[in-house]
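If you scroll down you'll find the structure; I have some questions about it.
Complex shown without one protein chain; remaining protein chains in place.
Note that the chains are named A, B and C in the order they appear, and that numbering of residues resets to 1 at the start of each chain.
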Amino acid sequence: MNRFSVRLFARYAELFATDQLDVELPAPTTVGAMISALRARPGGSALPTTLLVAVNLRQATEQTVITPADEIALLPPMAGG
Amino acid sequence: MNRFSVRLFARYAELFATDQLDVELPAPTTVGAMISALRARPGGSALPTTLLVAVNLRQATEQTVITPADEIALLPPMAGG
Amino acid sequence: MTSFLSGQTIDPQAVAARVGGADHGAVVLFVGTVRDRHNGRAVRGLTYSAYEPMAELVAAHIVRDACSQWPALVAVEHRVGALAVGDVAIVVAVSAEHRGAAFAACEWLVDAIKARVPIWKRERYADGQEAWVDPTSFSAETPA
Partner (left out) sequence: MTSFLSGQTIDPQAVAARVGGADHGAVVLFVGTVRDRHNGRAVRGLTYSAYEPMAELVAAHIVRDACSQWPALVAVEHRVGALAVGDVAIVVAVSAEHRGAAFAACEWLVDAIKARVPIWKRERYADGQEAWVDPTSFSAETPA
């Protein structure tokens, strides 16, 4: 098992009461597996069914492969402007 | 016969070498009759086939009836902005 | 009402300051300036002339028309006189609750002003010639 860090913002940071969450998963893994792990955490059941995830500042899909060196972020619906 | 004054602007003022032209016509008359009289004046043959005329600051048609008291203006194609 | 035609340099920010408000989240500002070329010819500057009382009346009608189509605040100014390249020719400022109305009204206003307000433009070219600009024709430009 390896430690992945996930950055959290706005409403998601509130849900988990932190702006960064560590998740233990076998590496390499996928964004989809990471999301499943997050949903099982306290607060995670309130996440919406569709989630936006960025890997290394770029939008990822559930199939995107991630390693512990990647910068992973869970992004609430954008509300700029 | 009555004297009608026509204001001229931009290229039309150049055509007739004046910014105001007096035309003698029986009153009341129409914008169409006024235009015919203008076409017969020196410089008038260079006027385009379609002419924009304002009567009392509002766009008129060839059928608009005019009297010597009206402010009549011959407007080249607009080129603001 | 502030007049539409201005014989002095137009300050876009001053026009923009005439719109907006706490319930308006969007301001769209259009600034039209004198370009250094037109139809491939190098332009030095131009002179706008207007049938002034009619231009004010038509501009006021256009503004009223825009405000009946969109829930918006509108401010418009158009320069007359001699302008150099880069000088501001026209400013249209629109504010609205949301951006859709502000964009639509601003673009409509610019189009309507160009099409309907009795203003004429005489361009001065780098080669010393001059011509009245006729947007309805490709050939009506008569070198002076």
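Throughout what follows, contacts are C-beta pairs under 8 Å (C-beta built on N, C-alpha and C of every residue); 3 or more make two chains touch, one makes a residue touch a chain.
As the structure is a prediction and not an experimental result, all values here were calculated from the model.
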Which displayed chains the hidden chain touches across the whole complex: A, C
Absent-chain contact - pick from C:65, C:97 or C:130: C:97
Option touching the unshown chain, where C:10, C:74 or C:110 are the choices: C:110
Residues of subunit A in contact with the chain not shown: 7, 9-11, 14, 48, 54, 57-58, 73, 75-81
Subunit C, residues in touch with the chain not shown (by the definition above): 12-13, 16, 20, 22-37, 85-86, 97, 99, 102-103, 106-107, 110
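Just so it is clear, only the chains that are shown with their structure count from here on.
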Distance between chain centroids, defined by C-alpha means - subunit A, subunit B (Å): 74
Multi-partner residues of subunit B (at least 2 other chains): none
Residue numbers of subunit C (touch at least two other chains): none
